[in-house]
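Only a single protein chain was left out; the remaining protein chains are all shown in position.
Let's look at chain A:
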Amino acid sequence: MTAADVLLLGLGAVAVGSGLLVVTTRHLVRAGLYLVVCLGAVAGLYLVLTAELVAWVQVLIYVGAVVVLLLFAVMLTRAPIGASDDLDRPGWPALLVGGGAGLGLAALLVDAFRWTKVDLPEAGTAERLGTEIFRSWVLPFEVLSVLLLAALVGAIVVSRPDIGTRE
């Protein structure tokens, strides 16, 4: 086992463990903090795989913006300190969906690759990433952008009842 393997395993364990804590803790804000740890560990995985740009963008977007927004929303509403005992969580369906997806993907990947050795391609620099996205994957990229834009507009329309209603 190389150092990279050990790091990957360790970071993976951190990601999965903190991910479990996110859904099991009763402290609302701490769940957000565990999510930060989880996403940070995923960024660490990218770093080990020498994809620096992806790693820092992961930190920038998910840790620096998305979870901050989540915390913002929590604090805007209740911001409870200490455990909240009135959380209702449909545990079993979530376990079924989440565990099913995770195990299914894991089984699929394990079955697909077995013990094939995959050589790491050259480091994931910004240039290579840009070429990949805007040459081979430009259509999915654009579709995703349109989807996000639609979600954005939809959120504004839903949250502003004064738009589009007739007297």
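Please note the rule applied: a residue touches a chain if its C-beta (ideal position, glycine included) is under 8 Å from a C-beta of that chain, and two chains touch if they have at least 3 such contacts; residues count from 1.
In this text, contacts and distances are computed from a predicted model.
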* Hidden subunit of the complex - UniProt protein name among "NADH-quinone oxidoreductase subunit H", "Chemotaxis protein CheA", "Transporter substrate-binding domain-containing protein" or "Acyl-CoA dehydrogenase-like protein" -> "NADH-quinone oxidoreductase subunit H"
* Asked: Where the complex has a chain not shown, which of A:A13, A:A65, A:A94 or A:V110 is the residue touching it?
  -> A:A65
* To do: By the contact definition given up top, give the residues of chain A that touch the hidden chain.
  => 29-30, 33, 36, 52-53, 56-57, 59-60, 63-65, 68-69, 71-72, 75-76, 79, 81-82, 125-126
